[in-house]
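Every protein chain but one is kept in place in this view of the complex.
Then we have subunit A:
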Amino acid sequence: MTTFSRRQVLLSSVALAAGLGMSRAFAQSDASATLRVQAFGGDAELAGINSAIGRFNAKYPNVTVEVSIDPISTGWGDYVTKVLGQFTSGSPADIYGTAIETFQAFSSRNLFMPLDDFVAENTGFSDFAPSLFEQGSYKGVLNYIPIGWNNIMINYNRDLFDKAGLAYPERGWTWEQFRETAKALTVRDASGTVTQFGYEVPNQNFFVQPWFFSNGTGILNADWTASNMLDPKVAETLQFLYDLIHVDGVSPIPGAEMMDNQFMAGQVAMINRGQWIVQNAKANGLNMDIAVPPRKEKEATIIGFGAYAIAGNTSNADLAKALVLELTSEETQREQGERGGGVPGRKSAASTEAFLAFPPSAFLYYETLPFTVPVPSPANFQEVEKIFIRHYTAMMSGQESIADGCKAADAELTESFTRLKQQMGG
């Protein structure tokens, strides 16, 4: 009969524990499994993902990766519903690509695993702006590894500025300077019909928020737990936008359609968009550049960003982490950034010659990061966004006065937050 000394048992235990620990930190290269990735985006994102999977499969040849990509054509609300459906039906993906708008909706339901240790163990993540990780945390727990981001800039048609004899916008320009510029860029025919708009007052929540932030306010309070619609600065901001439409006539009334096509066709001189527009501008040969949104109180804009999360109940956590490392690697980020899928989360990937080549002020995307404000994304984001946009469009069309619209939106938002607290057991 074989006997073991206490020392042997102790050493064996340590070796076994170390072995188990190693296998938890690093997946075996001969591991065999199928990983499911639920991503979002378009061609640029998919191309980057496929390249990353190619590199991952070189290390893990026996792992099959299945990718499903959602173009988010109907907004993040539908995406949240889809992901919740995958979890409740017992067929979640192992890795999810998502965006800040959904973070609280998912994390408040404990869908994803904590990634604090994973990030601490991988020094390569230090290349990302730390603020992205802060914004990827919920109640002190990190669930999301950033990919790329978009901050809203004023995108302008340089040819139309040249034609009007206007200087290009500079850092620190004010609301009033913006207003005068928009007026000078608005062209009417003999009958008074506008043939070229100076600006498009945005019709989307994400695009319009910089106006509030640059006036030192927001539609929600700082920690996104209550309405801030009754702040007089909110009304002041809305009045400014209303006047651009109805007093100055420099913008059409925001409706269901976005005016990207009109911007590409030179029918609108300035629009609020993120870096995603660059790909299309290049394809259309549009001579455009970007400027920081004008200031009232301060220079500010909004940031929204994408990230990867790992399902809390995945049975392939180590492989999923290995794949996330590849999906967020510099190579992937560089490829996606140069294809125009948003500003890469890694500074190194956002500093390449190809990325900075167009538009001429592309450096501003990263330069403005310190004073960007994340898109207000409480757990009831989908409801908040709908309430705000409904009243916003009613106010911009003149159907509702600014005062009444702010009051009505405040009442509905307050009700929504009360409901949220009840649902979350608060």
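General observations
As a convention for this text, a residue touches a chain if its C-beta (ideal position, glycine included) is under 8 Å from a C-beta of that chain, and two chains touch if they have at least 3 such contacts; residues count from 1.
Methods note: contacts and distances are computed from a predicted model.
When the listed names "Sugar ABC transporter permease", "Electron transfer flavoprotein subunit alpha/FixB family protein", "Isoquinoline 1-oxidoreductase subunit" or "Dissimilatory-type sulfite reductase subunit beta" are checked against UniProt, the chain not shown comes out as "Sugar ABC transporter permease". The hidden chain makes contact, of the residues A:95, A:111, A:185 or A:264, with A:111.
Only one of A:98, A:143, A:181 or A:380 touches the absent chain when the whole complex is considered: A:380.
Residue A:253 is the one among A:253, A:317 or A:356 that touches the chain missing from this view. The omitted chain makes contact with just one of the residues A:34, A:221, A:399 or A:418: A:399.
Across the entire complex, the residue among A:91, A:191 or A:315 in touch with the chain not shown is A:191. Subunit A meets the missing chain through residues 75, 77-78, 80-81, 84-85, 87-88, 105, 109-111, 191, 193-195, 197, 252-257, 262, 267, 380, 382-383, 386, 390-391, 393-394, 396-397, 399-400, 416, 419, 423-424.
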